[in-house]
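Each remark here refers to the structure printed beneath this line.
Note that this complex is displayed minus one protein chain, with the remaining chains in position.
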Amino acid sequence: MATLTLLQSAFDILLGAALLWLAWRALNCPDLFKAIVLFVAFGLLMALAWVRLEAPDVALAEAAIGAGLTGALLMAALARLRAMTPDEEDSAKRLPLRWLPLAALLLVATGLSYVVLTLPPEAAGLGAEVATHLNSSGVDNPVTAVLLNFRGYDTLLEMVVLLLALLGVWSLGGPPLRRKAAPGPVLDTLARLLAPLLILVAAYLLWVGGHAPGGAFQAGSVLAAAAVLLLLAGWRLPVALTALPLRLTLVAGPGIFVALAVGTLLLEGQLLQYPPAQAGVLILLLEAVATLSIGVTLAALFLGGHPQNDNNDQNNKEQR
Amino acid sequence: MAAPFIDLPWGIILILLPLAAAMAAFLWPSMAKAVGLVTAVAVVVAVVGLGWQLLDHGLYRHAIGGWGAPLGIELYADGLSLLMLMATALVGFAVSLYAAAYFKAEDAARFWPLWLVLLGALNALFLAADIFNLYVTLELVGLAAVALAALTGSATALGAAMRYLLANLLASLAYLLGVALLYHGFGSVDIAILATRIAPAPVAFAALGLITTALLLKTALFPLHFWLPPAHASAPAPVSALLSALVVKASFYILLRLWLELFAPLGAGAGIDALLGLLGAAAVLWGSVQALRQSRLKLLVAYSTVAQIGYLFLAFPLALASSVAVWSAVAYLALAHALAKAAMFLAAGNLLRFGGHDRIADLDRAVQRLPLTTAAFALAGVSIMGLPPSGGFVGKWLLLEAALTQGRWGLALVMILGGLLAAAYVFKVLGYAFTPAAVAHKSTAVPASMEWAALLLALAAILLGFMAPLLLPLLGIGEPFGANGAGP
Partner (left out) sequence: MNTAVPYALVGVGLFALGFYALIVHAHLLRKILALNVMGSGVFLLLVALARRSGVALPDVVPQAMVITGIVVAISATALALTLMLRLAAASGRAELPDGRED
């Protein structure tokens, strides 16, 4: 028992050190490509840290979104950037007052560490509150209960954030200079094999989210990963679907949330107050629609520009 | 529902209607303009409805999901929230009217969904009672604002928007870290609950420092204003109006709200109120001088925003002695500046559209050729300068009075100097508007609705000067500055 605790402590310390080292390297190594690889590795270790902190839902979200999809976004951006400004490399600015930011770093780190160490040892959180009301939330996984019931309003707004990011990206016209490279046979086969598997995983995560780690965001991001693989393999949404059907799917997530908010307001008198008997079903329905919408939105963010533009002007440097 | 008009859930309508409208505008771009205009009108109606409710029942509270704090999230409105919602509805209505004529087909399809999300997010922010919920609304406001600021797609606008985005994200993370510390220090994210628990511990001071700095960066208080002039000046005119009038006020509102409920005793003890006052004074002087030095109209108006934001912070060191009067003055100033500054940016947009440029020296008899727009600029200028009978006058007078009775001559001097400098830069513009330029320029017609939208806001800023007896009591609903406010 004692050795196990000791081992765990050693592991924690090693993991913490590795996180700091990877972050430092990712932020300071001269090669941007390497920096992104290191950042993805950092994200995967973060997922491990979440597991150690008994936060499996966060670990899933971190691995899928924080490391996976963010990494894909960064890589795609770097490739496009290299195509535009091939010789630009990054190095730290030669600041005349180089010690000033360094002093800022030390000051922030010391001050905040001091604060963390002065916190009273007993946490004053909402753990007990959540446990008391979990039964009437309609789900058994407390994280899902918080996300979709207790603090569902935050999640509604968060869905709008995701949609807003896409509105912003499309409003900017997406990334300029899109290349359509033919995928290699390996990628092609890999995508064909993996995509259906990922879709299954997404469905499983969605279903299991009610009582075990998982849920709409994790499932949605796995769905997005499947779509990203297919996009990399050269697959494109049929033109007929790029107009209203695509936009409807993108809006469906926040849309159903708002619809449910209005419905519960009319029937129950409070915003997002689910009738306890139907809470489980409503949350599952909400999550199913949200999963699809999140997946499609994340994939669209990866693609960047509006797919309609993608089909007819690949060579335009300036779309507007 | 058979509920009478007054009992409709106006607070919720204010949040959900613009968000739903944004989605509709995104789904059917051809209807975006109509959807946007109808929503802008509906939001004005909803604010009136909410104000009515507040007058009848006092404070507004809505426990979302029926859980109530601390487990759930609550919506909350008092007189201060109402005033900010009024500013949003009024400016939003006039800007929508303006934008309907300003943006053409494709740009309109990009503008309306973003603006409607921003509108819903601002309303949600002013109705929030939960510091984590405020974080989410802040992100919504920030991302929408950046996307709008980049709308023209020029290299200048993109660079400014990028700088704006980085400043915004840095501030959001610092704010979130402050939220994390407050949650772990005091076990809640509900403002009212935190107010009963907060104590002068290191964690509270760290949260105060992080959250205040974050919100100062978002509010662009000198010297954290570096991102504002390029972003506000290079955005399309209706967007500039929204950014200067409403978006910087949103973060200021959070700062004010948290200061009133949580931080005042801590901050005053640590001398932070004095520091904020000092930065405010520096902002008034620096912003005004910079505004005076600009040769482009929109940059002048943007620097004027930097200066006017400074005024809002002059109140902090004064509040300890006479809190209600001083904070009422600040709320009034914020509302007056929102109206006047939006009018100025819309007027500047008209001049830009008319002459194809915004060089101040080449305004070329604008007073004869665009009389309504020039009138709008002049009237808005009256409020910015703080001359009677405008809304700006009421706010600045109350503030000046507090400074004088407390013997804070330095602050009083800054207020008067700021007013003189404002007069100088407003008259600089008006002076050129009266003189013919050396070379004639060709001009483009400006739609009447764009001129009237600017004038409407400027008139509202002036009218606000007469409304003080009506609005100041409204501001007292729920005693945002009273009972649990910043008192000794």
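Letters A and B name the chains as they come in the text, with residue numbers starting at 1 for each one.
The rule is simple: a residue touches a chain if its C-beta (ideal position, glycine included) is under 8 Å from a C-beta of that chain, and two chains touch if they have at least 3 such contacts.
Just so it is clear, the structure is predicted and the values come from calculations on it, not from any experiment.
**Q** Looking beyond the chains shown, say which of B:W28, B:W52, B:F226 or B:W397 touches the absent one.
**A** Touching the chain that is not displayed is residue B:F226.
**Q** Please identify which residue in A:A26, A:L231 or A:V296 touches the non-displayed chain.
**A** Looking across A:A26, A:L231 or A:V296, the contact with the absent chain belongs to A:A26.
**Q** For review purposes, identify every residue of subunit B that touches the missing chain, sorted by number.
**A** Residue positions of subunit B that touch the missing chain: 132, 136, 139, 143, 146-147, 150, 153-156, 158-159, 161-163, 165-166, 169-170, 173, 176-177, 180, 183-184, 226, 229-230, 290.
**Q** Which subunit A residues touch the hidden chain?
**A** That gives, for subunit A, the contact residues 5, 8-9, 12-13, 16, 19-20, 23-24, 26-28, 32, 35-36, 39, 42-43, 46, 49-50, 52-55, 57-58, 61-62, 65-66, 69-70, 73-74, 77-78, 80-81, 84-85, 88-93, 95, 98, 101-102, 104-106, 108-109, 112-113, 116-117, 119, 121-123, 125-128, 130-131, 142-143, 146-147, 150-151, 154-155, 158, 161-162, 164-166, 168-169, 172-177, 217, 294, 298, 301-302, 304, 317-318.
Everything that follows uses one rule, which is that only the chains that are shown with their structure count from here on.
**Q** State, to the nearest whole Å, the distance from the C-alpha centre of subunit A to the C-alpha centre of subunit B.
**A** Inter-chain centre distance comes to 31 Å.
**Q** Any idea which subunit A residues touch subunit B in the complex?
**A** Residues 111-112, 114-115, 118-119, 123-126, 129-130, 133, 149-154, 157-158, 160-161, 163-165, 167-168, 170-173, 244, 247-248, 250-251, 254-255, 258, 261-262, 265-266, 268, 270-274, 320.
**Q** Subunit A touches which residues of subunit B in the complex?
**A** Touching subunit A: residues 1, 9, 12, 16, 19-20, 23, 26-27, 62-67, 70-73, 75, 110, 113-114, 117, 120-121, 124, 132-133, 136-137, 139-140, 143-144, 146-147, 150-151, 153, 177, 181, 183-188, 201-203, 206 of subunit B.
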